[in-house]
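Supplied in structure tokens, the structure appears directly below.
For this depiction, one protein chain was excluded, whereas all remaining protein chains were kept in their positions.
Up next, chain A:
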Amino acid sequence: MSTAVFSRTLITSAFFLFIAVHAGFASGMTEDHSAGSAGSAVSDAGILKGYVHDSETGDPVVLASVYIPDLDRGSVSHDEGDFIIRNIPEGEYRIRFQHVGYESTSKNVTITRDDTTRVSVSMRPSVFRSSEVEIVARHAAEEDDITTYVERTVTGRHLRQQLGRTLAETLEDEPGMAQRSMGPAPARPVLRGLGGDRLLILEDGGRTGDLSATASDHALSIDPMTAEHIELIRGPSAIVHGSNTMGGVINVRRGQIPFDHPDHIHWSGSLQGESVNRGMSGGFRAFGPVDTSLPFSGRSLSFTDRMAFRFDFSGRHTSDMDTPAGSLVNTDITTLNASLGLSYIDDWGVIGFSGNILDSKYGVPGGEGIAEAHPNGVDIEMFRRYLDGRARFNFSDSWARRLDVRWNYSYYFHRELEKPDDPDIPQPVGAEFGVLTNNIRMDLHHRNMLFFEKGLVGVWAEHRDYASGGMTFTPETIERSVAGYLFQERDFRSFNLQIALRYDYRHLSPEEAESIFLDHDITSREFHGASGSVMGSWNITSNLKLGSTITRTHRSPIIEELYSEGPHLANFSYEIGNPALTREKGWGSEVFVRWNRERMRASMAIYRNQMDNYIFPQDTGEQSPRRDDLNVFQYTENKVLMTGAELNYELLLNRSLTTGGTVSYVRGDFIDDGESFPFLVTEERENAVPLMPPLNSRLYLEYSLGSLKIGGAARLATRQSRTDEFEEPTDEYAVFDLYAQYHFSRAGALHTFSFTVENLANSEYRNHLSRIKSVMPEPGRNVKMLYRVYF
């Protein structure tokens, strides 16, 4: 470890220590001497007890989620529908109740010091899928929580039905969503045509530390089996997480660090099987109290009612995938994932840690036409170790609402191995990557400030050590980033205004060198710039909302785009960077309408995103002087305009029958350098932005009979012939699915079953965003079953 790194770490830690101790002593002083004074941490705690029952039958609702958004804490109801939440600071709160098959509901309560507040809540059975939110032993992100103005959440039975091998597959049916792929394992979501790091993917709000944003063959280090729910964040809330979030933010909530104290151990188990790859996956999760005491200064310190743990383990193994054109060799996946989290929860806040290990091996298929050098494909081994520390300090009666402090560290390694014809020959290493990432983030949530009613101000810093090996000339690079941001909100009767501003600075220090094939020598670069977003929404009536968002983004070129030189085996490319690339600047605008009636829900959005210096790897159609077997992909920048629209609706046909669907369209055009951005591009141009999804739709019809839901869905896409110079078009397709879901509660447990037949007719179709679509059709008929039980 270098002195500079050590010093930086020490300074960061000292700063962290200062903040934490300062907050801690403030908390201590408040309790002893000045309870309730402005700016102090709270200490006046009460208890909330309650009972949740069905509004029609009066039966208790077991395992309903009870959530306090202001505190980001919650619990679940037990066998008799009862629940309890301790250590709630004195004050007024809105409590949210959610359960599978029921409409979400809220109740306002007042918590008083040293007292127990009791509530009784009745929940109404739901007919609309989007109105059901189900979280067991964890809460859903709520609109009240300003860090997560979630535009859309995939959770509960919706998540179980869509649960796929990857996050991208799980989200594929959401409006505007597509999946970039290079085999079943390394798939990554693309939203509104924007992928890579223009669509930030977070894990419990933190960066994943993997390399999935940089190349098509790099898998995401999140197994969707471990997700409790998945949030899509856009607009001002997205800017809080990053300056380059034109596409938005996907946050996978796993709840690894407990923020709630349960009164007994909850656990859940999952088992999933699918026929298309003879795959099995399973998971186990436990969440419970740690009731213990420790000796301290001759006394015994009790942690009863204050400590909680969370453990989860999951595994996945699939064989090669079947398609209507035959089995795709080298598409197997094996993944193991284990996490442990521990936290201390008090009325003043929470302190917790977690650790996670993920180990995965997967294949990228080869074949004639895509990978002359790798007829047998490429094997990839991936490993990630992830440590997370979080602290939350609640404040009352002051401008500050709470302080969230977060640190995480990721140790990521992956290597790409060629597969020789002779299986006895050791596999040559084509490329290997190591990335060590340290992140720190502090968010201060506040109440009234100037013009605004609530908001947050925060800082974020990252230190990243990137190295690549094997046959690649990309230099080891140290990347340092820092950012400051704020998010503010105000309501004016029926109008809501949100703004976010952010300023980022990034410095990249590569091992400097001359290069034969790069146009410029490899030298240090620094980038800085402002980004921001404004969103206004107007509730025209109680059922109709109209809104608009304007976003300014700024994106620094990443290491691979600047300094790459060498073959990227599994990506079937010889990548050449451009050390002179400039930062990408974009303007995004969107208008949306949301309509909520008793029998119908619909939302529609139209958007226009323009980007100066949009950076992408362009296939030159020529082979590398060093590797005749690989085409040169040169990172280049160009002006790009993307326009599109989305529609999403649910319609209740009668008490048992619902229908719904999504329609998504995006178009990407290059704009010539000397040309100013038109409002829309209407004429056909020679080349289009590569890897744009075609016009696509998903329609479903669902029948409900109590807890049983049976449905059919159609996935439709038109032909995509708007391609870049060396990109192939893809044909239109129509694929049909069937599904059934059932749940019941017995002996204090909630049992859920999900059964799906995908691609019923075993149709051969291709994903336009697949880099290997010429040899790889999408999966054939697949029978998929999932059983999940919650205790």
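Criterion: a residue touches a chain if its C-beta (ideal position, glycine included) is under 8 Å from a C-beta of that chain, and two chains touch if they have at least 3 such contacts; residues count from 1.
Note that contacts and distances are computed from a predicted model.
Novice: Suppose you had to identify the omitted chain by its UniProt name; would it be "Lipoprotein", "Thioredoxin-like fold domain-containing protein", "ABC transporter permease" or "Nitrite reductase small subunit NirD"?
Specialist: Hidden chain identified via UniProt as "Lipoprotein".
Novice: In the complete assembly, which of A:P475, A:P579, A:G644 or A:P694 touches the absent chain?
Specialist: A:P475
Novice: Taking the full complex into account, find the residue in A:N438, A:Q720 or A:N767 that is in contact with the omitted chain.
Specialist: A:N438
Novice: Considering the entire assembly, which residues of chain A contact the chain that has been omitted?
Specialist: These residues of chain A touch the chain that is not shown: 1, 5-6, 9-10, 12-13, 16-17, 20-21, 23-25, 27-29, 31-32, 296-297, 301, 344, 346, 348, 351, 353, 368, 372-373, 375, 387, 389, 391, 407, 409, 411, 413, 421, 426, 428-430, 432-436, 438, 465-476, 511, 516, 623, 625-629.
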